[in-house]
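Encoded as structure tokens, here's the structure I'll be asking about.
The complex is shown incomplete by one protein chain, all other protein chains being positioned as in the whole.
Moving on to chain A:
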Amino acid sequence: MAPPAQSQKSASPSQPSGKGEVSDVKMQLRQLAGSRSPGTDDAKRELFKKVISYMTIGIDVSSVFSEMVMCSATSDIVLKKMCYLYVGNYAKYNPDLALLTINFLQRDCKDEDPMIRGLALRSLCSLRVANLVEYLVGPLGTGLKDGNSYVRMVAAIGVLKLYHISASTCMDADFPAMLKHLMLNDKDAQVVANCLTSLQEIWGLEASTSEEAARERETLLSKPVIYYFLNRIKEFSEWAQCIVLDLVAKYVPSDSNEIFDVMNLLEDRLQHANGAVVLATIKMFLQLTLSMTDVHQQVYERIKAPLLTLVSSGSPEQSYAVLSHLHLLVMRAPFIFSSDYKHFYCQYNEPFYVKKLKLEMLTAVANESNTYDIVTELCEYAANVDIPMARESIRAVGKIALQQYDVNAIVDRLLQFLEMEKEHVTAETLVLVKDLLRKYPQWSHDCIAVVGNISSKNVQEPKAKAALIWMLGEYAQDMQDAPYILESLIENWDEEHSAEVRLHLLTAIMKCFLRRPPETQKALGAALAAGLADFHQDVHDRALFYYRLLKYNVTVAERVVDPPKQAVSVFADTQSSEIKDRIFDEFNSLSVVYQKPSYMFTDKEHRGPFEFSEELGNLSIDTELADNVVPAQRVEANDKDLLLSTSEKEDNHGASNNSSAYNAPSYDGSRMVAASQAQQDLVSLDQPPPADVPASLAIDDLLGLGLPVAPSPAPSPPALKLNAKAVLDPNSFQQKWRQLPLAASQEISMNPQGVSCIVKSSGSSSAYARSFHPLHCFRWSSPELQVLFLRTKRGRAFYLSCGLYFNRLCPNLVCLRDQSWKKMIE
């Protein structure tokens, strides 16, 4: 028999291959199989144990399958259990031999002991061999009608297992109807709950193809069914309660009286000992009262105490899950926990992931009245032994300061951090002081006085160094030594490894020069020379650009490099409110933990859990899958600026789409049109995210050199050599891709058939009707060119973006940018 590849693979090299042992066991089992002597069961038990322990440590013992089956005729229940376990694990790979087990399992299904009946039925359903389903129908049918609830409970889940092996067999035998009957009439709550889980899944998967199933799925949410469950809620086990509550959360009551009835009935669930039940109840309460603002607020008040108890009483893992939810809530309603901020004080022994969430909570609940206490507490952590913790807490202080409460006191505290003379504290604080100054320029005097005392030698981290240099440049007129500090930094140019720091150094020395020319001129010259000789492309380009700018006209240079600045009033929020709402709708799910709506990370899910290829466990395939997921997130997260760029090109199309995207700050968008608006671009260059620099600087270079912008693929400048083995991670590729200007455009019309063909190729029509995968890639090729289509979905519309790959024209130029967007309305 062919050994399954699965378990062979997983056995780690350090473990014994176990070949000798296995054949040994095989011999012994064979001897025992026929024997009827009194001690047989004990011997068998030892052998079975051995087999299972081999199985557990990953040795492939499928070769003893037939011997195991031969030995399985026993009345000993533990032996039976071990045998079931073994059979369940290996039957899948030995479908022919699995037939042997059917016989004894079927016999056990008729045993007089309900426990054995149940166990046998469970094992029978767990064999998962497609050609044995015919043997399942009978025992399942009897199982569902069994007098004992244990057997019925097993059978109810068994139907679901059967459905996943062979949906048609399950539907033909009319099991869903039997389950429904059982669900509404059985007196054992666990049976009812199991029926519910099975039915939810079966009808959920069937609904796309069968109208009847869709209707049945609706009836699960009908008033009588929901009330039936609610009235029995206390009979259910805690886990079953979670399932029921999840169902009820989808129910839409007809009027507010009904809502209050449901809430009154379930209020005591908030005091359940199981956190999962509490959270499921909270989710339901929040969903039910979404439309009633004042009641919604009362709900917040009501759920506060249970949530806080969950945080402080459970294990760290539980606290983590609950805190993630609290964080979501506090984002929507910061006031609810503002008086309970002490609950989020970190304890020394807590794991870092809990502390980090607690810090986020503290930042979120800070308001006028508690800021002082919270910041005092955070300062304690800054002196903490734990360095990551100290960093996080300084960041938290900064975040609170940017929220505008009691800035005065906070600035004092931050400056005290600088005096602590600890490298990581100083580094973190510098970055924060920089951000603070961008928002509150009025504090510059106090800060500068302290910052000026910091020796740049004590600051090693690139981010902090860059921040310090930025301040030196920005406040050059207030700091006596600024030019000289910068000068000494420039002298050590070669020892500075971070390109970010060198870029900042260039800009700072420029600013300094524009304000105090006589003192800085020499240093500027040295900096530009060093910059031009720099091996880093961006640094080189920026130095060249400054040089030409200065040569052209100093006043223009001043306007470009050092224009009067406005204080930043609001730092861009990373998450849009729309996404926050989406996450809120998915309260009590993984989305909350990841702080992303589920469509961003589980696009596979739409296919249903069981349509994955069997080899999915194999990691080589996995990475591909993972790649599919990651672009989905990226594209969604970035489609704001994608949309903006579209709007420039296709005004008539995009306008009706998503208004919120247009309200977004145009910061990103400005980069898109950077080439034509050099000034604007340079202002934003002042604090550019590092990854953005290459492309836009390259453009500057083109402009500065006065080369004509080629309408067709420009020949790459001689300095740039194409790397034959270029490696670019998807993220930065995407970023660079977006920053390229439109090089050439070509209209290729595609007939509607082609479009619909693409739509179809991306999924079966049923999947299409239900839900889109947020992202899909497919290819259409012809002799001259290949078109790669990328489909993204947003709202009810979806976009096709295509990339062209020329097969013959430019062999060394891999791809051109042509983004033409086609919008299709569903």
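By our rule, a contact is a pair of C-beta atoms (placed from the backbone, for glycine too) under 8 Å apart; a residue touches a chain by one contact, two chains touch by 3 or more; residues count from 1.
By definition in this document, contacts and distances are computed from a predicted model.
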UniProt protein name of the chain not shown, from "AP-3 complex subunit mu", "Sorting nexin-7 isoform X1", "ER membrane protein complex subunit 1" or "SAGA-associated factor 11": "AP-3 complex subunit mu"
Of A:21, A:235, A:558 or A:585, the one touching the omitted chain in the full complex: A:235
Of A:167, A:214 or A:593, the residue in touch with the unshown chain: A:593
Full-complex contact with the absent chain, from A:63, A:142, A:169 or A:274: A:274
Residue, one of A:28, A:63, A:106 or A:148, that touches the chain absent here: A:148
Among A:30, A:164 or A:582, the residue in touch with the chain that has been omitted: A:164
Residue ranges of chain A at the interface with the undisplayed chain: 6, 9-10, 12, 41-42, 45, 49, 52-53, 56-58, 76-78, 81-82, 85, 88-89, 92, 113-115, 119, 122, 128, 148-150, 153-154, 157, 160-161, 164-165, 188-190, 194, 197, 234-235, 237-239, 242-243, 246, 268, 271-276, 278-280, 305-306, 308-309, 312-318, 320-322, 324-325, 342, 345, 347-349, 351-353, 377, 380, 383-385, 420-422, 586, 588-594, 598, 601-602, 604-605, 609-610, 612, 614, 616-619, 622-623, 625-626
